[in-house]
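Removed from the display is one protein chain of the complex; every other protein chain stays in position.
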Amino acid sequence: VVDVVEPVARRAKNRYGFRAFASDWRRAVENPRVDCVDICISNKLHGAVAIAAAEAGKHVFCEKPLANTVEEGNQMVQAVEAAGVVNMIGFNYRHLPASMTAKEMIDSHQLGEIRHFRTLFAQDFAASPQTPFSWRFSAAEAGAGSIATMGSHALDLARFLIGDVECLTAMMRTFVKERVVSNGDIVRDVDVDDMTGLLMRFRAGASGIVETTWLAQGHKHHLGWEVNGARGTLQFNSERMNELRWYDASDLAERQGFRTLLMGPAFPGAEAFVAKPGMGMGYADALVIELKRFLSSIARQGSAKPSFRDGLEVCRITEAALASAVERRWVHLCEVG
Amino acid sequence: VVDVVEPVARRAKNRYGFRAFASDWRRAVENPRVDCVDICISNKLHGAVAIAAAEAGKHVFCEKPLANTVEEGNQMVQAVEAAGVVNMIGFNYRHLPASMTAKEMIDSHQLGEIRHFRTLFAQDFAASPQTPFSWRFSAAEAGAGSIATMGSHALDLARFLIGDVECLTAMMRTFVKERVVSNGDIVRDVDVDDMTGLLMRFRAGASGIVETTWLAQGHKHHLGWEVNGARGTLQFNSERMNELRWYDASDLAERQGFRTLLMGPAFPGAEAFVAKPGMGMGYADALVIELKRFLSSIARQGSAKPSFRDGLEVCRITEAALASAVERRWVHLCEVG
Amino acid sequence: VVDVVEPVARRAKNRYGFRAFASDWRRAVENPRVDCVDICISNKLHGAVAIAAAEAGKHVFCEKPLANTVEEGNQMVQAVEAAGVVNMIGFNYRHLPASMTAKEMIDSHQLGEIRHFRTLFAQDFAASPQTPFSWRFSAAEAGAGSIATMGSHALDLARFLIGDVECLTAMMRTFVKERVVSNGDIVRDVDVDDMTGLLMRFRAGASGIVETTWLAQGHKHHLGWEVNGARGTLQFNSERMNELRWYDASDLAERQGFRTLLMGPAFPGAEAFVAKPGMGMGYADALVIELKRFLSSIARQGSAKPSFRDGLEVCRITEAALASAVERRWVHLCEVG
Partner (left out) sequence: VVDVVEPVARRAKNRYGFRAFASDWRRAVENPRVDCVDICISNKLHGAVAIAAAEAGKHVFCEKPLANTVEEGNQMVQAVEAAGVVNMIGFNYRHLPASMTAKEMIDSHQLGEIRHFRTLFAQDFAASPQTPFSWRFSAAEAGAGSIATMGSHALDLARFLIGDVECLTAMMRTFVKERVVSNGDIVRDVDVDDMTGLLMRFRAGASGIVETTWLAQGHKHHLGWEVNGARGTLQFNSERMNELRWYDASDLAERQGFRTLLMGPAFPGAEAFVAKPGMGMGYADALVIELKRFLSSIARQGSAKPSFRDGLEVCRITEAALASAVERRWVHLCEVG
């Protein structure tokens, strides 16, 4: 385990049962006894660590977003693919039973033609101007604001459920324009978005609306999404992650209504955590599913999903959104499907 | 009472207690015993009827949207203002107790600086391609699609709660491109939006996101909105119109959470319909509040809100959205506040 | 219109368009121009007014509970049946679309064998010891406390949906034992139940649990009930009276969940009030349905439901509950079905 502050690294080693610790990430990457690397470092270092790890033949798991720029993300993809190592990006919401169930229902045409997708990722941790400055409020370090830190999850879910984005237009807003560095008199400018709104068209034809904000009072961890198809609708909200709401248009006319599916052992991913529906699994359990998949991919020498390429696609959307917001125009991402 | 189909007009007279009926709206407008006119006719006739009524000195209530174009809406405003008649537009959601309570809370700074507004007006009556063609699917008759028929309500609520819109960019989509005229073999093209998405900036600085669709399976009559301020959040959904959800950021840290306010007799507008909170009022009751206000304005020779000017402002936003969607660019509506 | 306080009666006449007023109810009952009587007077006078009205050949609508004792209720039933007048009791919750839909679903065996019924009628108007004394807190005037004022509704719904009660045992509790008469120094004892709990067995075999309380903070007007059958469950809560929640055990295993049915024009009773599901009707609208049924019964010279006999059956359950609570024993009401 590595932390730039050595005592922190030492405590982590002892607390979590690692065999060794270091304060320089290069030590881990160079260590021949290390098989894989899990990158949970500031965004701007993702590229350097991942590329070094890949070149050293380590399998690489990288927290989201993959990189602060498409250029860097591209280099990371090339590095892991050239090295032939397992690579995975930490879009953990994909691994929720509700997400996997939704994906299955959409792919098996249970919702019919998909027309709309909308998602809101709202938190309120930055709503107060007293929330101190951190690297998340700096474009140089985080790449972007709410659209990177939170939006990368929402955009990956959009791709996972609906597919690639053809074009978009964006609005980005910063309401709290400067913040104090904690425990100090220094005030720093916030040069990233507190809020981003996107209008999108998916390659397969559906419309998409995305909003991310860390200023939305009352929303502690609300990643909500809805899919409207010709034959039904699905709704999800991360604050009730064991529930998936479904409307089936083929129900009899007077018996139609949103129904709440409780994720139980028969739903993908929940079987290891939940003995029966209604005994919910926790947010952290989805991280276990995620890492199990990464480790299983290594064990069976296969590939993992979502991969660095999936991470790169989200970087492309984010970079397009940044360009769109500045230039106030639609940006094209791929050919119509 | 007037209906172009005379037997319908006759039945309406008898059923609802009108003194007379006619099949030509001009008869009502010319009748000296008529004091006021309530226009519930196809959008494209709003202007002709309203202007004739105003010139005849009648007070005028007009259903939404005011007109199919800003130009026509302008003429209507000029006509009623020149005639000095009471004029009101049927944005009935303003008159809900929850709307009025939200307005009071926002205006008295209980939410602090307003940062975000988002609204979704979703229905599913047109989700099936079998839903027959009607005038609502024709640009010539309805002006626009979901953004006019449904969106005018959402946009008026946006103005009512947050204020004027400075600029916007729009996406409009049509998924069901032709529909059969009912009881016939005729197929007609749908040349209006099934769905519209807007990114907006309000004059006062807040961000706005609007979506309207009549293809969203499961949503029967969902006009939902949320306001995020620096000190709190409000949420509303028309399907539970007797509830207003409020998050107060000034609550003690471990006692914070969205609370559900039940509209009771102490909330504006509800006192005539609800003996105690939890005994909800109905959707139609808000129409009674609305018409009472119109008639009271006539009785006290005052002006009514929302007025034709409010209707015109919504036409301006809708027309800007149409231009934006076609030209794929941001459209400016007013100076920054 | 009659009120014992003459100026109140006069104002009511003018405000609501009655032709005449009086301060003595006998004047209305004796008046040959009066066809029917609607009794909204203190419980202890229901019998005197109803019997006099029936003997005068008037049709009679009586607010719930029918009477303070079974004996008096019996006399009322005999009077209206001997006179052959239309008689109806104000159990208005029966007339809600959700109630009628539930009744239809149960009677057509959509829920299978009915096993359990549970209901909670909770309000909080008396939670504060400062809530002043009124006739509702007096056994002599109201017969009983929460079980009469509120419970009569819950017990009628139990009979309406599930059928007759075979036997029960009760617990009654009074927490606020005295209250001040408003605007005075007088303190009066509360000799009725603040709370009643019932365990019941229905004639058809189902179990029943009933709770009524006017001390339950936060519940403004919560009449909730649930029916569990072998093949499904229904849930209702009066604070969301336009919704009926249904679980269908015949749904596919991985697609099961409570679904929310929104009462729309296709549901019985809603068609006159609701243009589409999601545009809810109000609590007061159900009173219109109720009185329409009373007046229609008069017009077609038929009988009305729920009748005084239904009111009497609820009195029998209430009286059994009072006896059970005092004597701490099960009380038998009818033979097993």
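Labels A, B and C are assigned to the chains in the order they are written; within every chain, residues are numbered from 1.
Just so we're on the same page, a contact is a pair of C-beta atoms (placed from the backbone, for glycine too) under 8 Å apart; a residue touches a chain by one contact, two chains touch by 3 or more.
These numbers were taken from a predicted model, which means no experiment stands behind them.
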item	value
From C:Ser99, C:Thr213 or C:Asn242, residue that would touch the chain that is not displayed	C:Thr213
Residue of A:Phe160, A:Phe273, A:Phe294 or A:Phe308 touching the missing chain in the full complex	A:Phe273
Full-complex contact with the absent chain, from A:His46, A:His222 or A:Arg245	A:His222
Residues belonging to subunit A that touch the chain removed from view	123, 125, 219-222, 238-242, 262, 264, 273-285
Touch list for subunit B against the chain that is not drawn	101, 246, 248, 251, 253-262, 266-267
Footprint left on subunit C by the chain that the document does not show	113, 115-116, 118, 120, 122, 124, 127-128, 169-171, 173, 175, 194-195, 197-199, 201, 205, 207, 209, 211, 213, 215-219, 228-233, 247, 249, 256-258, 328-330
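Simple rule for what comes next: only the chains that are shown with their structure count from here on.
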item	value
Centre-to-centre distance between subunit C and subunit A (centres being mean Cα positions), rounded to whole Å	53
Between subunit C and subunit B, distance of the C-alpha-averaged centres to the nearest whole Å	38
Numbers and ranges of subunit C residues touching at least 2 other chains	262
